[in-house]
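With one protein chain withheld, the remaining protein chains of the complex are depicted in position.
As written, the chains take the letters A and B, and residue 1 is the first residue of each chain.
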Amino acid sequence: MARADLMAAAARHRAALAAAALLVFPLLMPFKAIAVNILVQGLFAVGFNLLYGYLGLLSFGHAALLGSGAYACGIVLVRFGWPWWAALAAGPLGGMAIAAAIGALAIRTRGIYFAMVTLALAQCLYFIAYQATGWTGGENGLRGVNIAAIRLAGLRIDLVDPLHRYYFVAVFVIAALFALSRILASPFGAVMEAVRENEARARACGYDIRTTRWLAFVLSGGFCGLAGALQAIHLGIVPVETLYYTTSGLVVMMTLLGGAGTFFGPFIGAGLFGMLEELVSLWTVHWQLVVGVVFVACVLFFPRGVWGTLLAGRGR
Amino acid sequence: MSGLTPDLLAMQAFTGLALGAVYVLLATGMSLIFGMLTVVNFAHGAFYMLGAYLGLAVLGLTGNFWLALLLAPLAVAALGMLAERTLIRRLYGRGIDYPLLLTFGLAYIIVELVRIVFGTQDLPFDTPDALTGAADIGIGFFPLYRLFVIGVTALVLLALWLFLERTPYGLIVRVGARDPEIVRILGIDIARVWLVVFGIGTGIAGLAGLLAAPLQGASPEMGNSILAEAFVVTVVGGMGSLLGAVAAGLLVGVVVSLTALVAPEMAQVAIFALMAVVLLLRPQGFFGRAGLMS
Partner (left out) sequence: MLRPAPPSAQLTRRTLLASAAGAAALARVSILRADEPTIKVGFPVPLTGPYATEAQDQVRCAELAIAEFNEGGGLGGRRAELLARDDKLNPGEAATRTLELIEKDHADFIVGSLSASVQLAVNNVCKQRNVLYNSISQSDQIDALPDWSPVTFHEALTPHMTAGAVGRYAFSTFGKRVVFLSADYAYGAEMVAGFRAAGAPLGIEVLADLKHPLGTTDFSTLLPRIAALKPDVLCLSNFGRDQQIAVRQATDFGLKRTTRIVIPVMLYTARVAAGPHAYEGVVGGTSYYWGIESSVPSARAFNDRYRRAYGNKVPSDYGALGYAGVRAVLAGAKAAGSTETAKVAAALSGMRYDFYKGPETYRPCDHQAVQSLFIIGSKSKDMANAYDVFEVIATDPADEAALQSCAAEGHAS
């Protein structure tokens, strides 16, 4: 009984819990840069999960949303010299704009075809970015996304300092998680769930399925775009590979690994994936073999993802 | 572009058909597996790559290309069946996400094992002596080996068609793809049908890899890029449709080839642009059944 209460409280304050976890997280990691990578990938997976986990739409083109956020932030910073806060805001806006366009086309299709249309459109965007060297740097990537130090409310934040950089990124990721928590608890969140569970009934209840899907896609673009912008600032570059389809594949895998449709799952998937790659590549160049085996084992033995399986085990 | 003669245009189209042959082989296997098992096989590229390496191994042991042509696809089919039996079978009926993730992991494993056994470097694969040189096909000279690839592809497709349409076993496969329940009620071991279909699909992928090896050598990553292209072909043709796989494979080959005349650097994106257009106009692909996998 007490445990059930505890679980309920945890679910209610999930964003706060995540915030607490993220604040101590860098102390557990071998170095800060990998911790920031996991933050960014985790946010990316959270954005993907909004569409896949809560609406059941499997997109294979989410690289386009991460990439457009990264490029939007990088380009206004490098080419136009915007201040850091405006560049950071350009990330989610860029992600949402591209999501609005891709979503408008893709929501006409369903299932595996939805995945393929999003993949195709994302690949077209990759090609455009690859060719537009004047804006994006092309295959060489966009360099010089460098923000040295910023002053905020009397605080001096030095983004070259690894710990400052981690907490800077973490603040935005935590804010995004709070926003997501609110969205999921809102009437719109309920509609999304209704559409996933039973589309016909949701339609009969008078909900506009297409608009719901499109809005979820755009929101997803906002989260992924913010992740892209944070990644650009963290690494100082935007590699064109950000837009490549392997990035889309990666986010699917991280989300499934952690547990799709759960609040923390995608984040945990991103963290596990990052640490697994990090630790295994320390002792063998054949890290891909271990990663492959872990994936296969996860699918066979933890089909709900690591976090999803833990939750199910607790619920029993 | 200077020198754009009708002959060159015809040659370009023909080159596209030859290029499409390898796509057709890969997409046929993928489509067969998908239509029958509703498994989106992300390891298809890895089986393709295995075909090249096992062919190389047979060639190294015997020095006989024809033996490699026979044995390598069979060996890949056997490995494919092993994977189906031990791993993929546990996931039937769990939707498309899980087999997708599993085959994704499986591809990692296969590629890395090949790296461990054969090394990370590309290995040369010599064109068999009987097939080197070029033949005059009326519009110009064309490498003999590429003509051979077209011939083998046509033969395989013919054999597959005969198997599916003219044998009792093929009938079971076709029915099983539409309604596995019926097959089971009839007292037929559907699991064995699945096993065989997965073997055929991966075996054809292995054959495609072996055929591609003399054109580009063998490398552990050779399956990665072609996997994306094979997906496009499968989807454009309509998932689960063999006729669609053939038509779309040849179409994609020709589109790539003609794109190369105007803007070669756009060859890869042209494939994806084609897919986007086709799917937006006809979401189930050329010959796909509407509603499948929605």
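FYI, a contact is a pair of C-beta atoms (placed from the backbone, for glycine too) under 8 Å apart; a residue touches a chain by one contact, two chains touch by 3 or more.
Treat the numbers as computed from the prediction; the structure is a model and nothing was measured.
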item: Selected from B:Thr38, B:Thr103 or B:Ser257 as touching the chain missing from the view; value: B:Ser257
item: Residues in chain A touching the chain absent from view; value: 30-34, 37, 130, 133, 138-141, 143-144, 146, 148, 160, 162, 231, 235-237, 239-242, 281-285, 287-288
item: Hidden partner chain, residues of chain B it touches; value: 1-3, 5, 8, 11-12, 15-16, 18-19, 56-57, 60, 116-124, 126-127, 132, 134, 140-141, 143, 145-146, 212, 215-217, 219, 221-222, 225-226, 256-257, 260-261, 264-269
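The rule is short, and it goes like this: only the chains that are shown with their structure count from here on.
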item: Centre-of-Cα separation between chain B and chain A, whole angstrom; value: 33
item: Chain B residues within the chain A interface of the complex; value: 40, 87, 90-91, 94, 96-98, 101-102, 104-109, 111-113, 115-116, 228, 231-232, 235, 239, 265-266, 268-269, 272-273, 275-276, 279-280, 283-285, 293-294
item: Contact set on chain A toward chain B in their complex; value: 58, 105, 108-113, 116-117, 119-121, 123-124, 126-127, 131, 245, 249, 252-253, 256, 260, 286, 288-289, 291-296, 298-300, 303
